[in-house]
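Every protein chain except one is present and positioned as in the full complex.
Entry: chain A
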Amino acid sequence: MIATESLSKRFPRVTALDRLSVDVGPGVTGLVGANGAGKSTLIKILLGLSPATEGRAEVLGLDVATKGAAIRERVGYMPEHDCLPPDVSATEFVVHMARMSGLPPTAARERTADTLRHVGLYEERYRPIGGYSTGMKQRVKLAQALVHDPQLVFLDEPTNGLDPVGRDEMLGLIRRIHTDFGISVLVTSHLLGELERTCDHVVVIDGGKLLRSSSTTDFTQTTTTLAIEVTDTDEHPDGTRAVREALHARGVSVEDGSGLPGAGHVLLLTAQGEETYDLVRDVIADLGLGLVRMEQRRHHISEVFTSSDEREQRKEAVGHGG
């Protein structure tokens, strides 16, 4: 889908991209980096709108330096900022944008109706955009990026400004763009965590350099952490503590689930295999406590960078990217 080769972009005073080489295949790919890491610059270059200082890049097998228009015909783009005029309806606006992508008038109307429905806009699509909520506006922005049925879409910070429910809906929609619509996605975010559920592959850039590029499963399934919550009894007024001590006695180290909902009542331990589950079950049964929950907790991508061996991880990541 996308391939860059020691791609650099230097402005008079800053280097936005520094010899970035990355390969992105079909599917949903997250592009993660702090603000100013070079995400938007990369998208601009990939759309053929801004020449790279050095290196080369291909999108859908087309060279960005020479085939910009052909790329833009097959690619959709959803900007990070507001981009909608308030005084027209979503339908009118998306039809216009479809025609700007080269769709004939009738096809533009049909595709607009289809696309708006797929992103979840129904009757309100005939009302002026000015009266929409942030979530609805984001859907219109997404619809204009999808209306011409591109092979690939660039979504720049699509969850910005959304509340948690809106965020989840948007992430679900992004997932569907690939699974249901068959369109590959490059989605940027400065939050590692939110891409975990959505992306097949995550590219992390920092200061214009590649920090890490790997599939999400690599990031999140290196170890399995179990979260346990138990009831208290008369015999053991603090059930959590009793379990921790009992497990400790058997040589299993347990952490407090600080930062999780119900912190203080949640214990975290690393599962070594089947026997860990059995051990936990036996220990709790012996103490006569009730097991409220025992669940696998996947690591969040952010923990890859915040854990104690952060430095090693980073070294490895840089080595990975080469």
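The criterion applied here is as follows: contacts are C-beta pairs under 8 Å (C-beta built on N, C-alpha and C of every residue); 3 or more make two chains touch, one makes a residue touch a chain; residues count from 1.
FYI, contacts and distances are computed from a predicted model.
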Assign the chain not included in the display its UniProt protein name, restricting the answer to "Membrane protein", "Acetolactate synthase", "sn-glycerol-3-phosphate transport system permease protein UgpE" or "Chaperone protein TorD".
"Membrane protein"
The one of A:Asp23, A:Asp87, A:Asp163 or A:Asp278 in touch with the missing chain is A:Asp87
For chain A, the residues touching the chain missing from this view:
26, 40, 44, 47, 49-50, 69-70, 72-73, 75-77, 79, 81-88, 92, 96-97, 99-104, 107, 111, 114, 117-118, 128, 144, 148-149, 151, 178, 180-184
